[in-house]
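Just one protein chain is left out here, and the rest sit where they should.
We just call them A, B and C in the order they show up, numbering each chain from 1.
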Amino acid sequence: MDLATETQDDLLIVRAMEDRIDAAGAIQFKEQMRSICQNPQSRVMLDLSRVAFLDSSGLGAVVAVMKLLGPGRRLELAALTPTVAKVFRLTRMDTVFTIHDSVPNGFPSAV
Amino acid sequence: MDLATETQDDLLIVRAMEDRIDAAGAIQFKEQMRSICQNPQSRVMLDLSRVAFLDSSGLGAVVAVMKLLGPGRRLELAALTPTVAKVFRLTRMDTVFTIHDSVPNGFPSAV
Amino acid sequence: MAFPAPSDTPYATGTGAVFQITSTPLAVRRALREVLDHSIMSGLSKDARGTAELVLAEALNNIVEHAYGTDDGQIELQLHQTGSRLSCDVFDAGMPMPEGELPAGLAQIIGEHDDLPEGGFGWYLIRTLTEDLTYRRIDARNHLSFKLNIEQ
Partner (left out) sequence: MAFPAPSDTPYATGTGAVFQITSTPLAVRRALREVLDHSIMSGLSKDARGTAELVLAEALNNIVEHAYGTDDGQIELQLHQTGSRLSCDVFDAGMPMPEGELPAGLAQIIGEHDDLPEGGFGWYLIRTLTEDLTYRRIDARNHLSFKLNIEQ
């Protein structure tokens, strides 16, 4: 799982560079996010613009990352593609995360 | 819809005397609960020991009663029969209500 | 009404029953009592009976509320038992389902106090408790079909 990071003051932006977070990649994604989240920024935003597909294992991994941030920090999501947005909507997990249409200015465009 | 009431200090106990709260009776149940809940007790407990069946309309009516109690008072439930308990469990609404195995001493037994 | 006769349904063995129901909540309540008292339900456990009553109530009340709405209408319920399954076929001549397909039956969002859901549980319960759930619109009629596991 390739992840690219950028910091904007108190915001850590992590972009998933693979086109899927699925059962075959979920554990690796979670472990890499764990080490990236050692960074001290209080806001962590996951840019999912390149992720065309996420299954329930991928969803579980995103929730796990939210939890390992601890109670003081929250995971925010940005730029969900249609199928990924559908998984969050159907499972109602879209009520748990702050979801942004796009990442804030500065991060190079995904496309 | 027949409802019997009893007060114990700050607790208002309401026993549903019919064997079902369903689509045909849900609105009437809600309206009668609305007037009963004019009583000032801060805790309202609904005794469901005689209710063998509750459908999604009945569930909706119970939720509506909880809401019309306002933010300072909560609706508690007691003595759910198996099928009624199943509806609360499947819809996860068992996480919303305080559910007691039985009503506190004093109320005459349902059976 | 000309719903397919139960003899048209492709069941070779087992026992069956047919019920005609007027499209009102009280008629549905009466019909459920009749169904639960019928010999076809006599072998079911208490738990299976409760599940059957719940699923049938949701299916029938949805028709009363959404397919016929304020219109008068007729509903036919066909039950057929084969082995460990109770097959249920429900016919009505009301409005078709939205977009011509089974509602998704999403889990409700359980928000805080004022945002608690008061409806929308029906199709979630039907999907959760049934097998072989099918909806077809044929000749201006709705045909909903599902099976209940009545083993245990």
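One rule holds for everything that comes next: a residue touches a chain if its C-beta (ideal position, glycine included) is under 8 Å from a C-beta of that chain, and two chains touch if they have at least 3 such contacts.
Owing to the predicted nature of the structure, the values given are computational and were not obtained by experimental measurement.
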>> Among the chains present in the display, which ones are touched by the chain that isn't there?
In response: A, B, C
> In the complete complex, which positions of chain B touch the hidden chain?
Replying inline: 90-92, 95
>> If the hidden chain were put back, which residues of chain C would touch it?
In response: 99-102, 104-110, 124, 127-129, 131-135, 149, 151-152
> Which residues does chain A use to touch the chain missing from this display?
Replying inline: 20, 22-24, 53, 55-57, 59-61, 63-64, 66-67, 71, 82-83, 86-87, 90-93, 95-96
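The rule is short, and it goes like this: only the chains that are shown with their structure count from here on.
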>> Chains as vertices, touching pairs as edges: which of line, ring, star, complete or other describes this one?
In response: line
>> Which chain has its C-alpha centroid farthest away from the centroid of chain C?
In response: A
> Between chain A and chain C, what is the separation of their C-alpha centroids in Å?
Replying inline: 41
> chain C: which residues touch two or more other chains?
Replying inline: 107
> If you look at chain B, which of its residues touch at least two other chains?
Replying inline: none
